[in-house]
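One protein chain omitted, others in place.
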Amino acid sequence: MNPVLRWGRTLGFALTLPVILVTLWWVWSADSTNYYAPPLQTILTTFGDVWFSERLRADVLPSVTRLAIGYTGAVVVGVGLGVLLGANRTLRRVTEPVLEFFRAIPPPALIPILFLFAGIGDTAKVIVIISGAVWPVLLNTVEGVRAVDDVLSDTSRSYGVTGAARLRHLVLPAASPQIVAGMRQALSISIILMVISEMFASTNGLGFSVIQFQRSFAIPEMWSGILLLGLLGFVLSLLFQLFERRSLRWYHGLRRSQRGEN
Amino acid sequence: MSTTEVRPAHAGAEPVRRRRPELPSAVLGLGGLVVFAALLELLPRTGIVSADYFPPFSEMVRALVEAAGTDRFWAATAETVQAWGIGLGIALVAGIGLGLLIGSVELLRRFTASTIEFLRPVPSVALIPLAVLLLGLGLQSTLLLVVYASFWQILIQVVYGVQDVDPVARETARSYHLGRWARVRYLIWPTALPYVMTGVRLGAAVALILAVTAGLVGIGTGLGAEIALAQSSNAVPLVYGLVIFTGLLGVVVNLVARALERRTLAWHSSVRADVGG
Amino acid sequence: MTQPLLDVAGVQKTYTGSGRTVEAVRDLTFSVGDGELVCIVGPSGAGKTTLLKCIAGLLEPTAGTVTLAGARVDGPPEAMAVVFQEYGRSLYPWMTVEGNVELPLKQKKLDKARRRELVRDALEAVGLADVHSAYPWQLSGGMQQRVAIARAVAYEPKVLLMDEPFAAVDAQTRADLEDLIRSLWHKLGVTILFVTHDIDESVYLGQRVLVLSSSPTVIMEDLAIDLPDERTQLETRSSPRFAELRGHVYEQIQLAKHRKGDQHQRDEVTPARTAHGATVAAQHDS
Amino acid sequence: MTQPLLDVAGVQKTYTGSGRTVEAVRDLTFSVGDGELVCIVGPSGAGKTTLLKCIAGLLEPTAGTVTLAGARVDGPPEAMAVVFQEYGRSLYPWMTVEGNVELPLKQKKLDKARRRELVRDALEAVGLADVHSAYPWQLSGGMQQRVAIARAVAYEPKVLLMDEPFAAVDAQTRADLEDLIRSLWHKLGVTILFVTHDIDESVYLGQRVLVLSSSPTVIMEDLAIDLPDERTQLETRSSPRFAELRGHVYEQIQLAKHRKGDQHQRDEVTPARTAHGATVAAQHDS
Partner (left out) sequence: GGSADEPTTETEGGLAQVTVGIIPIIDVAPIYLGQEQGFFEERGIELELVPGSGGAAAVPGVVAGDFDFAFGNVTSLLLAQTQGLPLQIVSNGTASTGDPATDFSAVVVPADSPVQTAADLAGKTVAVNNFKNIGEVTIRKAVEDAGGDSSTVEFVELPFPDMPAAIANGNVDAAWVVEPFVTVATGQGARAVVRNFAEPVEDLTVATYFTTEQMLAENPDLVDDFQAAMAESLQYAQDNPEELRRIITTYTSISPETAEQIALPAFPEEIDVESMETIAELMAEYGITEETADVDALLATD
């Protein structure tokens, strides 16, 4: 297919449903008198005023920076720990309850404890993001590593592909479809936790702004912030898709190959 | 050729899967928890953190035990568990149902992808005013938050799982004319099950978190509200006691999920390897 | 004796994707009568699996058509069973042997008693009656392959496609299974396409043997096997006509290995031109 | 001619788990000299794969020991290569053909030039020089199997274990590969254990042929192949001695199929007792 056409189609797929939903929202809210659900038009006008300004640098940039660091941290910790736990049954059994314990603790309850150990600066916020986003990566990595095909595993062992080489050439690629699923989950969770972390001890940030708007009853502004969060998620997921296509090229090729699609 | 060139084993090679007598998971897991508890006890006792803000583990437990003597505590627990259970139930049914649908219909997946990616990162907490406005305070709003947060986690896992169907297995199903329903039941579902189980475990914890958080931020009742109350009263050991209790709920939830997994995934290589043989 | 059931006309299949374009099948035209047993042989990578998948409606040919009972095949036709070359992956690891064999029968809406009977008979026929409740991954390679065969047999198809179905079983079992297939064929009048690498097997089993060339593939030979219909392992295989036919197919295969679709037209074989490893003539594929 | 390199002593293997207990291998004792080429034949499900995995250090025997070069095997020994029966699943789908063959060489810390040379030579030897940059899942079954063989060959092992390595390739390729294995064996002095279902192949290839009984498995026959060392497909296979040996193995296999480890002791075969399908004697396994 010619690339222009393909791009057009992709774009069509990506935009159809959002356009329908936005239209519905627009119509439904057009003469809303509900204070908390202002007309979409108002929200969009506000959007321009609020975000195409100094705030972009002052609030969005710091947020995205913390998000990037936190997300990277979550992936590194999640995959690292996941490989360790996935490969070692005893270790997994010892640590599982403790990890599950931490996993069930709500970040807002965890934050005060974090403040005690990490202060109230950016470090604590990054840790909050990591502490929440690490789980999908970790769990998926553990399961992916556990599920490595036994014939492949035997092959590697008999050819002496052990240690780091085993990790690099067998374990990580084999688990990669599941790891990527976890990473995708973690991406949106990171954004959510970015907002939650900015509810405490913050002076700037996207989440901080949304919460402040909410508290000061600037409802269209708050909605515009939520829109921006959604857009951020969408853009990041596009980037993620590029990454996924590259890193799982073999996998998608394999899945497609016998469907007669190529 | 000399035989000495054939060395017995690769350096660093793993040993053959040996039937070593192994401690049961329960003992190992409990061991992990005990070590963790000891750490919590030692941190304030050795003065690394001030006991004013981070009381020793024993005090947390004492406060928790004290609270556990009251009906109020159990009522709160029941409320949280109820919100959790109902919310997770809804999220599971919706997430798995839609996941199977979206995952197996390529067109649907393409049409919904952008919207899903847009909605997923919207934090539940930002939806609080909307939730209160639409559904009022109490269980319904709490449920909205719980469902909204855990639904996406389950959905994404299912969608990825569905795409993991082995091409040869898929062709087998096609050539034997398995209908749509049979294909879902006998091919897609079992393939996606490992992903789904991970989704269930992720979703269960997130649902619990939101069930508690709703109380913490004041739109629901239950353990979260109790924690918030204890916080605003400076009952520090009780705060931690309640947090510990929440964590333990999570451990129990995971135990249940694991048991479920062992039953449903006995055929899967990950569980096979664990059972040994 | 037979009326045409399956018609393969000008089928061509080119795989593209991941930076590699392979013309697996160049131009295949043949037809199979109702109730015929046709064996297909050809070098590794010739496109036998590709051809079978096209016939099974699992793969769309790049060009040409497959017609079954007068209707163009554009999806898996009904009453057709396939035994895949990758037998291990075609069994569902989450089901027992029995469950695997039974699954397609459920789809046929047979009642429970009938299903159970078919499953039991099929498993017995392939010598696996005692492992019905094991999981596929608890079985040896040959046993797995026999489960896949049992599944196809129990399905009672009108058309049976088999892709090297006996590759993983021992000689004795293989002979038994060959006889099983022939007796099924006699009993049920099923039309069978049978891909094999074993030349003796192709001659022993088939009414016709199709010899494919190397990829890009054309048909090098369409050989009628004029052995008596009643065949037994010992007698048939030791008959002089068997040896003759066997020798002929063997020769063709050897030619085929170094012969590609662009080097000859069907029935115009010129052995002298086949030089080992020589790539002759311009490739027509882009 | 040879000194003992591999010693299999009283190996027994019982699979337990998922409610099914199978005594796959009852009692195997034999040894293989340094530089020997031993073929193993036996009915499907006899435990050949199980035995090979025990020797490869991938599976721990329930009882008995495997000793290699004087040291007990309790993990994959160095300088040993294995070609798995499930060839499709033993290739890394995320690596190209080349990558698959090269990976073990990287592990051996060979330099890039040498690796490239070995990979190229091995792929050429199995006739796959032109697909080096394809992914395994873009190949036909027989091609995949040849990649697995190329990987083992390029590895230049001291001991080579092959589990039905030619099951998926055509007759001509099979013959070529047989000759490849014998020439490698001559050239490099590698010790080879070769599992096959093809009786002719076992006789043509081996210096010895081990015939296994049905599961639970014992050794039914340990046959020395006294054919000349220099073998060619045409001559060797048409020699009368070949036919004799072949016939002998064939007979044994037929016996083996209905003979289990608990029905006879090695070398005490009583053909009269083998009735088709009859399950004789009490099973000792729980």
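First chain written, first letter: the chains are A, B, C and D, and each begins at residue 1.
The criterion applied here is as follows: contacts are C-beta pairs under 8 Å (C-beta built on N, C-alpha and C of every residue); 3 or more make two chains touch, one makes a residue touch a chain.
Note that the structure is a prediction, hence the values are computed from the model and not measured.
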Among A:46, A:63, A:140 or A:202, residue touching the chain not depicted: A:202
Chain not shown: contacting residue from A:6, A:215 or A:245: A:215
Given B:187, B:225 or B:265, the one touching the chain that is not displayed: B:225
Those residues of chain B which, in the complete complex, touch the missing chain: 50, 52-53, 128-129, 132-133, 136-138, 216-219, 225, 228-235, 238-239
Footprint left on chain A by the chain that the document does not show: 35-36, 112, 115-116, 119-120, 200-203, 212, 214-219
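To be clear about the criterion, only the chains that are shown with their structure count from here on.
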Separation of mean Cα positions, chain B and chain A [Å, integer]: 17
Rounded Å distance between chain A and chain D, as computed from the means of their C-alpha atoms: 49
Multi-chain contact residues (two or more partners), chain C: 15, 18, 53, 58, 86, 89, 135
Chain B: positions in contact with at least two other chains: 10, 13-14, 168, 171, 267-269, 272
Residues of chain D that touch chain C when the two form their complex: 15, 18-20, 22, 41-49, 85-86, 88-89, 133-135, 138-143, 146, 164, 167-174, 197-199, 250, 253-254, 257
Complex contact set, residues of chain A against chain B: 13-18, 21, 34, 36-37, 89-90, 93-98, 100-110, 112-113, 116-117, 135-136, 139-140, 143, 146-150, 157, 160, 162-163, 177-178, 180-182, 184-185, 187-189, 191-192, 195-196, 199, 207, 210-211, 214, 219, 222, 225-226, 229-234, 236-238, 254-255, 257-259
Complex contacts: residues of chain B adjacent to chain C: 166, 168-169, 171-172, 174-179, 182, 186-187, 190, 193, 267-269, 272
